[in-house]
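This report refers to the structure that appears directly beneath it.
All protein chains but one are shown in place.
Just so it is clear, A, B and C label the chains in written order, and each chain counts residues from 1 on its own.
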Amino acid sequence: MQIKLTVNGKEYSHDVEPRLSLTHYLREVLDLTGTHIGCDTSSCGACTVLLDGRAVKSCTLLAVQADGCEIITIEGMANGSELHPIQAAFKEEHGLQCGFCTPGMVMTAADILKNNPTPTEAEIRHGLEGNYCRCTGYHNIVKSVQRAAETLNQ
Amino acid sequence: MKISGKYVMDAPVEKVWKMINDPGVLEKITPGVKRLISKGDDQYEAVSEVKIGPVRGRFEGALHLKDKEEQQRMVVALDQKSRMGNALAEIGIQLHPLEDGQTEIHYTGDVKMSGMLGRMGQRIIGGVVSTLSKQFFAALTELIQKEEEE
Amino acid sequence: MIPTKFDYKKASSISEAVALLKEHGYDAKILAGGHSLIPAMKLRLNSPGVLIDISGIEGMNKIEEDGDAVIVGANCTHQQIASSGLIQKEVNILSQTASTIGDVQVRNCGTIGGSLAHSDPAADYPATVLACDAQIVVEGGGGSRVIAASDFFQGIYTTALEDDEIIVAVKFPKVRKGSYQKFYQSASRFAVVGVAAVQAPDGGIRVGVTGVADTPYRATAVEAAYDGSSSAASHAVDGVEVMSDHFADAEYRAHLAKVMARRALEAL
Partner (left out) sequence: MGKFIGKSIKRREDARFLTGKGKYTDDIKLPNMAHAAFVRSPYAHARILNVDTTAAKIAEGVVAVYTAADGPGDYGVPCGWQVNFKNGDTMREPQHPLLAKGKVRHVGEPVAIVIAESLALARDAAELVDVEYEELPAVTNPKAAMQAGAPLVHDDFPDNAAFDWCIGNDRAEVEAALDNAYHVTELEFINQRLAPNAIEPRSYIADYDVNGDKWTLYTSTQNPHLIRLLLCAFVLGIPEHKVRVVSYDVGGGFGSKIYHYIEEALLTWVSKQIARPVKWTADRSEAFLMDAHGRDHVVKSKMGFDKEGNIVAHLTDEYCSMGAYLSTFAPAVPTYLHGTLFQGLYKTPLIHVNVTAPFTHTCSVDAYRGAGRPEATYLIERLVSKGAKEMGMDPAEIRYKNFIPPFDGVNQPGYQTQVALQYDSGNYAPVLEKALEAIGYEDFRKEQEAARKEGKLLGLGISTWIEGCGIAPSAVVGALGARAGLYEVGHVRVQPTGKVSVYTGAHSHGQGHETVFAQFVADKLGIPMDDVEIVHGDTEQVAFGMGTYGSRSLAVGGSAIIKSIDKVLEKGAKIAAHKLEAAVEDLEYAEGKWTVKGTDKSIAFGDVSLTAYVPHDYPEGLEPGLDFSSFYDPSNFTFPFGAHLAIVEVCAETGKVTIKRFVTCDDVGNIMNPMIVDGQIHGGVVQGIGQALLEEVVYDESGQMITGSYMDYAMPRADNVPMIETHNTVTPCPHNPLGAKGAGEAGTIGSTPAVVNAVIDALWHLGVKDIQMPLTPQRVWKAMNQN
C-alpha cells in the first residue's frame, strides 16, 4: 500500500505492507534507527515518536495509519549540531546511561512539556509512566525534564 | 488454573445426562466448537474457532468423555492445539437431581494453557473460562427449553 | 513481533465501514486507535484477514453539547476526553476516568469507541459509562440504534454489538458530581478494581464497577443502601462472582472494591 508522510521535515512516499509497524518503517525503510523497540506490549516507550505533535508508541501503530501524518523522531530534534534543549538537559543532568530508552524519554518529555510547561516533580513522574528505564532509576531523567522546562521557559 | 461452578437445569437428570453425552448437542452448545467427529469409545476430534476479545484462533484436538458413572458423573478431557499455544483441560461434571425435576450441575476442573496463550492469557483466563461456561450452560438451558416447547 | 498478513481498508464513512464489515464478516476487525488490537496481533493471538480503519471518518472525533447531555464521538482519544473543557465541566468523572488509562502515549492514540467495543474486563470506561447511565450509539447493517449502558456489557470481551455494528458515539448525561476511583494493577496499569459513582438526578446515586467480575456491573446493592454516607460501599460486591488472579485473589479484590467504592462515595 502506498503511503506518504513527512518525517523530520522531509517528505517520503513508499509502498509498504499493511503489517509493517511505524517503528519498523522508520528503522528499516528510512534507516532512522534512533527509535528503538524494547517490548511487545506497548509498555516500555522506547519507540516513542511525535505524530502530529503528540507522543505515540510507534510499535503499536501501523505505518499505513501514519499515512499523511507528520512525524518527528529523535533524529529530528536537534537543530544541526545544536542539541534541542531537552536533549541538552539530559546530557547536563546525566539523564541517560546505556542510551537505549533515551530517544523515547526525550520524545515523551517533549509531549509533557508542550502540554504543561511547568510540571511538578510528581507530574513529570506521572508523565513518564509509559517509559521504562532500567539504568538511571529515573532520578536524573526527572531532573533532566525539570532542567529542560527551565530552559524552554526562559 | 482451577475452575469450579454450579448451574441448575430445568430438566431431569436423565435428560441432562443424555444431552451432554450427545455429540450433536455438544457440537451445538459448546462455545466456539465448529465440528465434533466421533472416533468411537467417547473419543472425539474437535475443531473450534475461539473469538474472545484479543484472542482469536482455530483450535484442533481431542475431546474425551471418560470415567462415566451413568447419570451421576463424568470427566471431560480436552486437549486442544493452536498456533498460539495449547489448552489442556480436565473437568469433572457431577449431576444431582433436585426436586421439581430439575438438575444441579457441579463442575470442577483444571485448565492448563501453554505457549503464548499460557503466558499472555493469565490476566483474563479466569474471566474467559467463566464466560465460556456461562455460554455453555445458557445454550444448554436454551436447548432444553426449545425441546420442551416442541 | 510482527502480525500475520492482512488487508488494510481505510473507511471514509460509517456506511462504508459497515459495508466492509458485512463483506468480510468473521475475518474483519475494526481498527480505531489500535492499542488493544495491534499488540494482540503482534503476539499473533489474533490474526484478522482484514482491518477496517475507521480513524479517518469525519465527524467521529467530536465532543459536543446536546442539551442535558454531552456526545462524545467514538474516535475521541482518551487524551482528548481527559483534556476537554466541556467534559471537565459537565461530565467531570469521564475526564477523570480517561486520565487514568494507560500512559500519555496510549492516551494519545486509544479511543473511547475502541475501548468500549473491546470491553476488556479491567478497562476503566465501563464503570463510568455504567454509572453515568450513558447511551452507546451504534450503526450497522440494520441501521442505527442506541444501546443503554446497562445492556451493553455482556461478558468478558463481549458486548451487545452485532457483528456488523460499529460504535459511533457515546452520549453522556451531564453529571453534577462523580468520582472514579481506581486501584492500578502494578504491571499493566489496568484497573484491578475501578469504581465510578455519580449523583443521579433523582437524588440517589449510581455506581459502576470494573475489574471485579468478568463483566462490569452496576453495584445496585450500593445504590439501594446509599444513605448519604459511605457505609453503603460495603455492598460493592454483593451477589457478584469476584475474579481472582495473580495480583488480587477474590478476597483481596472484593476488599479493594469496597475501599474504592467508599472513596468514590466520599468524593461525591
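Keep this in mind: a contact is a pair of C-beta atoms (placed from the backbone, for glycine too) under 8 Å apart; a residue touches a chain by one contact, two chains touch by 3 or more.
All of these numbers come straight from a predicted model, not from anything done at the bench.
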Chains still shown that are in contact with the chain withheld from the display: A, B, C
Listed residues B:71, B:86, B:102 or B:141, member touching the removed chain: B:86
Touching the absent chain when the full complex is considered, from A:22, A:106 or A:149: A:106
Which residue of B:38, B:72, B:114 or B:145 touches the chain not shown here: B:114
Absent chain, residues of chain B that touch it: 1, 83, 85-86, 88, 112-116, 118-120, 122-123
Chain not shown, touching residues in chain C: 1-2, 4-5, 43-44, 183, 186-188, 246-249, 252, 255-256, 259
Touching residues on chain A - with respect to the absent chain: 17, 19, 27-28, 31-41, 43-44, 46, 73-75, 77-78, 83, 87, 90-92, 94, 96-103, 106, 121-122, 124-126, 128-129, 131-142
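Note that in this section only the chains that are shown with their structure count from here on.
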Chain centre separation (chain A, chain B; CA means) in Å: 48
Chain centre separation in whole Å, for chain C relative to chain B (CA means): 30
Partner chain C, residues of chain A touching it in the complex: 1, 17-19, 21, 24, 40-43, 45, 48, 51, 54-57, 59-62, 64-65, 67, 108, 111-112, 115, 127, 129-131
Chain A partner contacts - residues on chain C that touch it in the complex: 1-8, 10, 31, 34-35, 38-39, 42-43, 51, 53, 55, 79, 83, 102-106, 108-109, 188-189
Of chain B, residues touching chain C in the complex: 49, 51-57, 83-84, 116-117, 120-124, 126-128, 130-131, 134-135
